[in-house]
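Just one protein chain is left out here, and the rest sit where they should.
The block that comes next holds subunit A.
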Amino acid sequence: MSTATVPRNLPRFGGFSTGMIKLELRRMVRNRRTVIFTVVMPPVFFLLFGTDAASRNEAVGAHGNVSGYILVSMAVYGAMLATTSGGAMVSIERAAGWSRQLRLTPLKPIAYVAVKLALAMIIGAVAVAVAFAVGSVTGAKLPVHAWIGCGLLAWVCALVFAAFGLFMGYLLPSENVMQLLGPVLAVLSFAGGLFVPVDKLGHTFATIAEFTPVYGVGEIARYPLTQDGNLWLAALNVIVWTALFSAGAMWRFRRDTARV
């Protein structure tokens, strides 16, 4: 009650806490669609398209094979789906009025976004780890440094899609935003050379591909294995798209949290 004994303090870090992340993770895992999309589908794609004899026998780099190459692409795909859906959770929560409810708590909007990013990166890491675990026992070959390097890079670079997910989450106030974003990501993955190497797409298309957001992430993630390709161009691609998506997310976020 209004007795002076109730201490009234603001939480540290604007409300960003491991307690909240734990609860949010539990809720995310409860959503079967997210789990299937991000954790089950990429390894299944790998088993379907990356484990034929030709892929296993053809070498890539010093100690790798084409299966390994495809596996890294699939891990990127999984990380991308995971981080996008992590960011896009915002749209479901806005549609449900949950964001408004959270404004009746000490949670700072920026801390809320930080929680969403942390969640996106956690499930992104799980997606990469599961894909690699499945790949390692089903014929994918990568040198040790590439297992680690490719995995870390696939995960870190997926941050660009966490920003993309947030942007879309603030832009589209819909309950089923991932039903829209799933196909978009599939198209981007084709365009960016995750499902088919860009040089097999023809010259014009290959040039266009270099400007799409998935291209840079794929190139960078596969680099420890292939030691090939223009790393600077790929890095520029990732940086520019991250900046664009982050700016978009910030713009929508500011509009959303403005006290009108």
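In this section, a residue touches a chain if its C-beta (ideal position, glycine included) is under 8 Å from a C-beta of that chain, and two chains touch if they have at least 3 such contacts; residues count from 1.
Heads up, the rule we're going with is that contacts and distances are computed from a predicted model.
Chemist: For the complex's missing chain, which UniProt name, "Hydrolase TatD", "ABC transporter ATP-binding protein", "Sigma-70 family RNA polymerase sigma factor" or "Spore germination protein KA"?
Modeler: Matching "Hydrolase TatD", "ABC transporter ATP-binding protein", "Sigma-70 family RNA polymerase sigma factor" or "Spore germination protein KA" to the record, the invisible chain is "ABC transporter ATP-binding protein".
Chemist: For the full complex, which residue in A:96, A:133 or A:148 touches the chain that was left out?
Modeler: In the full complex, the listed residue that touches the missing chain is A:96.
Chemist: Can you list, in ascending order, the subunit A residues touching the missing chain?
Modeler: So the residues of subunit A touching the unseen chain are 1-2, 6, 8-11, 15, 17, 19-20, 23, 26-27, 30-31, 92-93, 96-98, 100-107, 259-260.
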